[in-house]
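A single protein chain has been omitted from the complex, and every remaining protein chain is retained in its original position.
Letters A and B mark the chains as written, and numbering starts fresh at 1 in each.
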Amino acid sequence: MTSTTISVNGRTVTADVEPRLSLADFLREHEGLTGTHTACEHGVCGACTIMLDDRPARSCITLAVAAHGAEVRTVEGYDGDETMATIRESFKKAHAVQCGYCTPGMLATAYDIVTRLPDADRDRIRLELAGNLCRCTGYIGIVDAIEMTLAEIRGGS
Amino acid sequence: MKPAPFDYARAESLDEAVRLLSGADGDARPLAGGQSLGPMLNLRIARPALLVDLSPIAELREVSEDEDGVTIGASVVHSAVEDGEVPDVTGGLMRRAASGIAYRAVRNRGTVAGSLAHADPAGDWAPVTMALGASLGVTGPEGRRTVAADAFITDPLTTVLEPGEIVEAIRVPRLSGTARWGHYKLCVKPGDFAESLAVVVRDPDRDRCRVALAGPTHAPILLDGVAGLVAEASGWSDALADEIKDAAGGGIAAAGFADADDRYAMNVHATVTVRAAREALSR
Partner (left out) sequence: MSDRGVGASIARKEDDRFLMGTGEFTPDVQLPGMWHAAFNRAQIAHGRLVSVKAPSGAEGQVFTSADMADIKPIRSTASFPGFKGADFPVLARDKVRYAGEQVAIAVAPTRAEAEDIADSIEVEYEELPAVVDMNDGREPSAALVHDHWADNVCCETQFENGDLEPARAAAVHTIHRRFRMARQTPFPMEGRGTLAHYDSRLDELVVWMSHQLPHPMQRGIAHFLGLEINNVRVICPDVGGGFGLKTHLDGETMAVCWTSLKLGRPIKWIQDRLEHLTCDADCRNHQYTMTAYTDEIGKILGMEVECVVDAGAYSPWPWPIGVEAATGVGNLQGPYTVDALKGRSVTVCTNKPPSQPFRGVARPGACFTDELTMDAIARTVGREPWDVRLDNLVPPAAMPYDTVTRKHLDSGDYPEAFRRCVAAIDPESVRERQKTPEPDGRLIGVGFACFYEQTAYGTGPFGYSAWGIELVPGMEMATVKLTPDGGLWASVGIQCHGQGLETTLAQVAASELGIDPERIAIRHGDTATAYAGTGTYASRSIVVAGGAVAQGCRELKPRLARIGAHLLQCDEADVAVENAEVRGPGGSVTFDEIAEAFYHHPENLPDDTDRGGLTVATGYNDKVHGGVFGFGAHGAVVAVDPDTGQVEILDYAIVDDCGTRVNPLVVKGQVIGGYAQGIGNALYEESDYDENGQPLSVTLADYHVPAAPMVPDIKYDYMESPSPYTTMGIKGVGESGAIGPVGAIGNAVNDALKGLGVEIAETPITPRRVFDAIERGRAR
């Protein structure tokens, strides 16, 4: 067992864990934050994407012990965040959700696109989404939603 | 899929890392971003006894630029290169290469040094550093040494690193203002490992022209024949394209880089080489 201290959605958590425990399983099983999903556990599909020190990262191939000292933000951690509220609203309007399994990871990536690439066009949005698989929506609704969010943010500022 | 059990230690200094890695009966491995090791652990392909986390070591995060180039610490991640946080001494080649590796979430954790040390034959950094004539600073129980990028990877997933050795930093020489480069990555989906990846660097002022090629089945190679043609060329033409394609085919066959009977693979590698050369010569 190794001790790890992680800030999870603004709350500091210290736990003794097996070194082999992934950050995803730590969040899901120790913290009960089951909004973070896993669908490949080798970094490809993006379902487990969370924010690690404000940047998207794969929680399935990040060890909980290696996240020691980091700030983690999961899909459950956006209370009061206006950008995420806009993204979520756009996802609803554009029908960017079907089964919902990929959605938390999609939201993390969408958040990264919206905050890092304010001028992204549809091609760029698609490229940035390449690391988040969705088997249901065919992505077009997701691209629409992110484009809508960007337009809204541009219009608002 | 969960990893087999292992121990874990955070190294606070290079010395400590080397010491830890020399223990565990030779069954210890450095952990950088975990973006290659993580999948291997989860698939139980890698079953180390001990992981030594390099991320706390401050000096491995350093980047320093001088007249001749830039030194990139081992813990520098792909996205830092992509975003230009690492001074680009290569006229944009490093940034282009970085942005084509995997996806942002992977680039935020994966390191340049980790990628080279992992030695995936289709990895992006090996052909880039080889074409740039970069070198790796290595530290180990026997002290420090420098290894040229083109001598670092010997076989797929195999490097010249001895047990206990760590890549400390990557030294990338500065390209001159007149240098031109080409970079062509062919993959099924953006962010995938390459089916074929060619990098061409032509720097007449420094009297250097190098062409590197990477693919899924063989360690990356330098194509000297192609480099000779590119160095001599004075523009792009269909005839030159044919010559380069032939030279590439020759180099690929000679190195055993692809199965000579596999016409598809042979053709793809040659085509990708031509396209990288065209970019370098059309800029």
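The definition used in the following text is that a contact is a pair of C-beta atoms (placed from the backbone, for glycine too) under 8 Å apart; a residue touches a chain by one contact, two chains touch by 3 or more.
Bear in mind the structure is a predicted one, so any value in this text is a computation, not a measurement.
Enquirer: Can you tell me which of A:13, A:117 or A:130 touches the chain that was removed from the display?
Expert: If we include the chain that is not displayed, A:130 is the one touching it.
Enquirer: Using the definition of touch stated at the top, determine which of B:156, B:173, B:190 or B:250 touches the missing chain.
Expert: B:190
Enquirer: Can you name the residues of chain A that touch the chain not displayed here?
Expert: Touching the missing chain: residues 18, 20-21, 28-29, 32-42, 44-45, 47, 74-76, 88, 91-93, 95, 97-104, 107, 122-123, 125-127, 129-143.
Enquirer: Under the stated touch rule, tell me which residues of chain B contact the chain that is not displayed.
Expert: Residues of chain B in touch with the missing chain: 1-5, 39, 43-44, 186, 188-193, 263-264, 267-268, 271-272.
Operating definition for what follows: only the chains that are shown with their structure count from here on.
Enquirer: Under the touch definition given earlier, write down the residues of chain B that touch chain A in their complex.
Expert: Per the stated touch rule, the residues are 1-8, 10, 31, 34-35, 37-39, 41-43, 51, 53, 55, 79, 102-106, 108-109, 189-191.
Enquirer: Inside the complex, what are the residues of chain A that reach chain B?
Expert: It comes out as residues 2, 18-20, 22, 25, 41-43, 46, 49, 52, 55-58, 60-63, 65-66, 68, 108-109, 112, 127-128, 130-132.
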